[in-house]
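Excluded from the complex is one protein chain; the other protein chains are retained at their positions.
Presenting chain A:
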Amino acid sequence: MTGEVAVLGAGMHPWGKWGRSFVEYGATAARAALADAGLEWREVGSIVGADTVRGGYPGYVAGATFAKALGWQGTRVTSVYAACASGAQAVNTARAQILSGLADVVLVVGADAAPKGFFRPAGGDRPDDPDWLRFRVLGATNPTYFGLYARRRIAVHGDTLEDFAQVKVKNSAMGALNPYARYRKRVTGEEVAASAVVADPLRLLDICATSDGGAALVLSSMEFARRHGVAEPVRIRAVSTVTPRYPNTVLDLPDIATDSAVAVEPAARTFRESIAGAAYEEAGIGPEDLSLAEVYDLSTALELQWYEDLGLCGAGEGAKLLREGATSLDGRIPVNPSGGLASFGEAVPAQAIAQVCELTWQLRGAAGDRQVAGARVGITANQGLFGHGSAVIAVR
């Protein structure tokens, strides 16, 4: 174990299609997190920005962009990009600075203004870029991969379309209780079934939307938190940033093929399993210790996969866990009490930070109507394009 850092503040800009700049979303979230921490921006020694690749050039230098919006003050600055794992890498960077003594207090910010419709690669002809190639050669959008995973679950585990729909029903019920969520309406199984097929067997309401949004955290050393009068802060105990191991034998976004297992036997754990595994090992806890989980439900079917990858149940038992109600708000292990991506939509660099915001509020007992009773330990899980793992464990 490498030591803990304190979460002093958490803040968000509500998700939605607001049509404004990612800078505004990030600065609003940052000011909310600072206010929550009871700190002035001038007291912060370092800022870490999670990069968006949209919004043009400034998006690649998010740390400085947010620092400028909050007012230049000569702070240490970092920008990180790891696709959907950018937020977790930003948290990890802040943690490393705190634990190494480079900074006492770090502001972590991620925000995005997403385009309408499918995510797509940046312009230009780039036949050496796997992300560009899967669109050009196959027309394989992100939902294509979600559809492949869903169909595979139906074939191998016997999941049904109704199981998938019930994930949306569950998450929308919790998202309806979250003032930061984009969608705050409860959805029924009939509504999911009546929505248009996007990538067979998944329908529009099985697949998360794209959104604008922002999220921010104020992290500090445990000593600073005590000096600041916070004796028992929510603490980050582990951040997993692992890559896959060769051969990666589960077809992964954005790849056209898997690695071959001819030369080397695959590791016992798949990539997604290893993301959670690394976090558990670093935190010195197991899935049985969790009070809640926030997972990347890019599709309803993928949430069921995460149950298994997090060790909440055995392989192929995800739908059973859902049917038992274990992952509902009043269940044994609530999953996505925030409402998840089903309720938020994707704002790529913000989402992994938003997951930690939700853990923070839950572990403080400050999550309002969506509070998980007695929450003590939470995990986030996410996967960044091109082989970026992302999981955070927080405790109270």
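Quick notes on this structure:
Operating definition for what follows: a contact is a pair of C-beta atoms (placed from the backbone, for glycine too) under 8 Å apart; a residue touches a chain by one contact, two chains touch by 3 or more; residues count from 1.
Just so it is clear, contacts and distances are computed from a predicted model.
Among the names given as "Benzoylsuccinyl-CoA thiolase", "ABC-type sugar transport system, permease component", "Malonate decarboxylase acyl carrier protein" or "Alpha-ketoacid dehydrogenase subunit beta", UniProt records the absent chain under the name "Benzoylsuccinyl-CoA thiolase".
When the omitted chain is restored, the residue from A:19, A:139, A:229 or A:374 that touches it is A:139.
Per the touch definition above, the residue from A:35, A:102, A:194 or A:264 contacting the chain not shown is A:264. Across A:162, A:200 or A:324, the residue that sits in touch with the chain not pictured is A:200. By the touch criterion stated above, the residues of chain A touching the omitted chain are 117-118, 120-121, 123, 125, 127, 132-141, 143-144, 147-152, 155-156, 196-202, 246-247, 249, 251, 255-264.
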